[in-house]
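The complex appears here without one of its protein chains, the remainder shown in place.
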């Protein structure tokens, strides 16, 4: 087991040590607050974690320079995560990435054009006329069907499937089991049978895109389904045929987008959001978790709920619902007062 | 770059040209309205697209014979999609499908029976006693476990997994990463441990079924989980053990159906619908997007909402919600009127 003194920690991360005069405390590991035990160093990137940190048995913490935690020594740094990354790597050194080259156990078409420094792992299948750029890593059991084009430094994790003609921009990463380019869900019903529509399109992924494990993106009907540069897509997201997703979007896990939708730039969709087909979502719009979107969303708005509406409407709705029991009591009181008025009037009538 | 005149376009698709007397406009590509640029031809299958078409920079459009668009020349045809398919194929000719036969890099049990004209790609694994019919295409890295039976012309895209004993009807297509026949989610809890129930069944897919990428269909407990003829299932749909899905259903993306449900024929479930277990959905029923179904759905009804109810109830509910702020204002006015009545009565009492 590796150990290191707190003074050495401070040197390693270029930080200032406080709360342990000699810096002799021994540190044997690095773990987040929830997991840290008494010989670990932990981290807190926000003063709001002060209370959690005070309850944590860790020997010390890496914190921002603004934050002076209670109850344990700390090392203050400019970038908490960078510093902690260095410590985690010290205690659990990352595996050296071996250059595997092109495995003889990969199945590669003779017509594929593959950069000299690309790596292709065993069991990967590369179809006719595929182009694979410099520095690409194709993990095992990936299938790249005919005519796909990968720019430089693309990484495809195991079991990714690219259907024919998929285009991937530079530095994009696709995680295990994702499927790009399957047929769109478009049928026309002729004499009681659903006949599959044209499936002539393909999928086109921009630069610096990340696509999560098990995500699926269907090909366009006639042309491309497009994912814009810098967009990040979480696991198990589904994007239908003909969609055109903008740049720098964040699409969280299990989002489902029906066919022919578009989104602007910097759109955020939280987990399990669903979009009906043919909708447009404006730049910087935010869709709350589980939102069921049935209409176009204007630029910059935040929509939530099922069916989704601007957030303030949904909040008003929830507010009303919470007050409904009081409201009903109030109406019953009004009824009693009407009753009393009636009796007063009747009483006076009797008296008269 | 291929180019073609608009007159040649009209000949190619057998349509009538209007709005370009000589037909000399050059067309260099075919794209949908959203994507078309000035040298493209586009398409519009519905007059309601007139406005979008008028704003589109395309050089011309393929339209139905009823539709005379403004602002650009057009070619009128009987079947817009058939004609446009022809044009897309002209500009981007489809890849010739090579007959690959049975790849020496596939792993095939000696006891498997495989039709002479079936194709099996590299890395596919075919277990004991598997039967594969005429014209089947098994793409790379597919796993077909022991005892599966594929009728003729079945296509399994890369990385499909068929557990033991799966049966697939003729002409059915299963997309990348779909998993058929995994264990059902059935446990009984004995002394604090969840013990797995019997897993003796299998999955049985009818004829002309399509199953989307990443979909999962669990085996029956004792017998079959059944998908009826002609049913189309989108990506990431989950169908639990013992379900019996009818014929010609359309199950959109991310639908989840718990164990032992059944559906009739021509049922439609929109995206992200969920069904509790042991429910029956009648013929031609429609379940709206994100519906959470807790009860049997009668024949022909449309249900929406969470929990799902007949559509009119849900609409009424949404209508009420929208009017709640007005309604509360109204009740406050009634209160004021009661106040006034009280004062009038009191006033008169004072006067008396």
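To keep things simple, chains are lettered A and B as they appear, and every chain counts its residues starting from 1.
Definition applied: a residue touches a chain if its C-beta (ideal position, glycine included) is under 8 Å from a C-beta of that chain, and two chains touch if they have at least 3 such contacts.
Note that the structure is predicted; figures quoted are calculated from it, not measured.
Student: Which one touches the absent chain: A:6, A:31 or A:257?
Tutor: Considering all chains, including the one not shown, the answer is A:31.
Student: Have a look at A:119, A:242 or A:272 and name the one touching the chain we're not showing.
Tutor: Final answer for the missing-chain contact: A:272.
Student: Kindly state which of the options A:73, A:133, A:158 or A:220 is in contact with the chain not pictured.
Tutor: Of all options in A:73, A:133, A:158 or A:220, contact with the hidden chain holds for A:158.
Student: Would you write out the residues of chain A that touch the absent chain, in ascending order?
Tutor: For chain A, the residues touching the absent chain are 30-32, 34-35, 43, 81, 84-85, 88-89, 92, 94-95, 98, 103, 105, 121-123, 139-141, 157-159, 173, 175-177, 208, 210, 212-214, 230, 232, 234-236, 248, 250, 252-254, 266, 271-272, 289-290, 306, 318, 321, 324-325, 328, 331, 334-335, 338, 341-342, 345, 348-349, 352.
Student: Give me the chain B residues in contact with the hidden chain, please.
Tutor: Answer for chain B: residues 107, 123, 125, 128, 141, 143, 145-147, 159, 161, 163-165, 177, 179, 182-183, 185, 187, 192-194, 196-198, 200, 214, 216, 218, 220-224, 236, 238, 240, 242, 244, 254, 256, 258, 260, 262, 272, 274, 276, 290, 292, 294, 306-307, 316-317, 320, 327, 330-331, 334, 337-338, 341, 344-345, 348 touch the chain left out.
Definition applied: only the chains that are shown with their structure count from here on.
Student: Give, as an integer number of Å, the spacing between the C-alpha centres of chain B and chain A.
Tutor: Chain centres of chain A and chain B, defined by C-alpha means, are spaced 24 Å apart.
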